[in-house]
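Mind having a look at this structure? Questions to follow.
Every protein chain of the complex appears in place save one, which is left out.
A and B are the chain letters, set down in written order, and residue numbers restart from 1 in every chain.
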Amino acid sequence: MDFAGEHVISVDQFDVVKVERLFAVADGMLPYARRQRVTRVLEGAICGILFFEPSTRSRLSFGAAFHRLGGQIVETTGFAFSSMAKGESIYDTSRVVSGYVDAMVVRHPEAGAVGEFAAATRVPVINGGDGPGEHPTQALVDFYTLCRELGKRPGSLGGATVAVVGDLKYGRTAHSLTKLLALEHQIRFVCIAPPELQLPEPLVAALRERGHRVEQTEELADGLRNADVVYATRIQQERLPAGLTLDGVQDRFAIDAALYDRVCRPGTVLMHPLPRDSRNNPSELSNDLNRHPALAIFRQTDYGIPVRMALFALVLGVADQVDATARDASWYRPERFGVDDTKPMLP
Amino acid sequence: MDFAGEHVISVDQFDVVKVERLFAVADGMLPYARRQRVTRVLEGAICGILFFEPSTRSRLSFGAAFHRLGGQIVETTGFAFSSMAKGESIYDTSRVVSGYVDAMVVRHPEAGAVGEFAAATRVPVINGGDGPGEHPTQALVDFYTLCRELGKRPGSLGGATVAVVGDLKYGRTAHSLTKLLALEHQIRFVCIAPPELQLPEPLVAALRERGHRVEQTEELADGLRNADVVYATRIQQERLPAGLTLDGVQDRFAIDAALYDRVCRPGTVLMHPLPRDSRNNPSELSNDLNRHPALAIFRQTDYGIPVRMALFALVLGVADQVDATARDASWYRPERFGVDDTKPMLP
Partner (left out) sequence: MDFAGEHVISVDQFDVVKVERLFAVADGMLPYARRQRVTRVLEGAICGILFFEPSTRSRLSFGAAFHRLGGQIVETTGFAFSSMAKGESIYDTSRVVSGYVDAMVVRHPEAGAVGEFAAATRVPVINGGDGPGEHPTQALVDFYTLCRELGKRPGSLGGATVAVVGDLKYGRTAHSLTKLLALEHQIRFVCIAPPELQLPEPLVAALRERGHRVEQTEELADGLRNADVVYATRIQQERLPAGLTLDGVQDRFAIDAALYDRVCRPGTVLMHPLPRDSRNNPSELSNDLNRHPALAIFRQTDYGIPVRMALFALVLGVADQVDATARDASWYRPERFGVDDTKPMLP
């Protein structure tokens, strides 16, 4: 349960005890993430952020989280290291960079590549997404949000109804969140998707074996009823196998304010791993929900900071020293901007 | 007059009182910008620098200014966010990033886009240039330089003669500086340009209505006589409407040392928003002026740091706390390098 010096490659590394420890540390990070306090616990430390495929938002989130702990970052955002273009192996690249930094975040288009980086390095590696593989910090942020929105601790979500909507077959985020929720007792999963994009059978079987209830439907309105949480995802034509066209399918699985008010029970929380595709209207979660208190998608991205701060602090063994090096922030924190979409809508 | 929590989108937000406050704070930033002192007033704060079109110099200037206040930066320099490429709206992108940072600088190729970012964010946004729209910090730096070179405070430039040269029709920087100078009393504007590239008529009318004198000429030598300040700009073929060719025009509006010494009165200050096009010889301000004390173009870029530091400090509400967290710099400041082009040539 001591994270210090560990790599974070997969959600499979987590059990309830470990998730609980992570989330407790993340709770403690909230005043820093919200800019009320400043810590310099990682002053002098450097994080190498190596993104071999673009993901601006994840990259900024990891960088900001490390900075909020007082550390520095060096990063590369190109599709490849210049040295890798000359035939350098992952072993060499990883070992070299690990001599410059104290931790690494690696994103790579190939499943398993981040694990290869971890095998060669001398510092902890955090998986920032390895293509069709995993994106464990996204899943942990999603799970953290879900717990905070429902006002529950991990391990005590038993009985909750979670509707997952969209591309459940190819969508990496839905799989990972499902795996983490499987650590709970007796969750009711309502899987809303066209038959071609339903949750893979082995995953359904695994959930049922652990005592969870899994219902599958392609009727959006029916599926949303009685959900405590709705986790919507994008249906991306480019991810589908050749030959499978889904004209109009996106529309059938789009949620807007009118549908929410008509079928969801009060307090149902709306989540999404983002990005939403705003070229479609309605989109997975339509823009007319932007001012709706149920829409938790920006609380979700906000929570990316404390959860990633917690992971860094844990793998670098400083989680207990954060407050000792802290002070109040001196600068103005404007609260008057925009919509106030930061308060969870507890039921 | 309190900037705290404000966005900085347009020069139209500024009146003389506000400019005076900004410049007073910028004056106080000079020892930090000149590396004589170090402050950590923004230690722990993060600025998101989102540049959706390239502008290396502006980007480095904003980044250095935030660092000089003790803060950190996260940035993206690509033409687009990876998530925006997937159809994400400005609203979502801006709101998400505003959950990671304390302030944002946005540059975007489309007029109005930065305002859209500001509308969705929960932190102050500074316009780093929105295409044909505005680039307010450039105008404020230009105005600050002009005041310092003339040894005057804003509001007390009455009676000065300012020659603006080059592309006055499409050149964004000339428009913005003109608007700020219009806040003064009785400026004499000498607009030197080919007729096709003269200052837009509505702008001329507005200046006259406020009591300023506007003269228009295409004779460079004539126009330069009696100027206190010359603000030269590039004539860029690519900005001109199709069909309008300006072969040789660049040469007619180029200033070199011989011309300066022949027609300008002693003390005339030479400014330029940069870059100068050094493929042309003579260029707008020729390289043979590089050692001339009249050439203020590098003092102008140097002043980009204190002015941007002042803006950050004001919108984040820490302008009065800068000195309290400061100490002398410990490292060597080489003064022996290169030409000393840093001293204003007061008349």
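Just so it is clear, a contact is a pair of C-beta atoms (placed from the backbone, for glycine too) under 8 Å apart; a residue touches a chain by one contact, two chains touch by 3 or more.
On a predicted model such as this, the values are computed, not experimentally measured, just so you know.
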Contact partner of the left-out chain, one of A:Gln72, A:Thr217 or A:Gln236: A:Gln72
Options A:Ile9, A:Ala26, A:Val41 or A:Ala163, residue touching the unrepresented chain: A:Val41
Contact residue for the chain not shown (choose from A:Lys18, A:Arg95 or A:Arg188): A:Arg95
Residue ranges of chain B at the interface with the undisplayed chain: 32, 35, 38-40, 54-57, 59-61, 63-64, 67-68, 70, 72-73, 77, 234, 236, 274-280, 287, 290, 298, 301-302, 304-305, 329-334, 336-338, 341-342
Residue numbers in chain A that touch the chain omitted from display: 4-5, 41-46, 48, 72, 74, 76, 78, 81-84, 86-89, 91-92, 95-102, 119-124, 315-318, 321, 325
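Simple rule for what comes next: only the chains that are shown with their structure count from here on.
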Inter-centroid spacing, chain B versus chain A (mean Cα positions, whole Å): 40
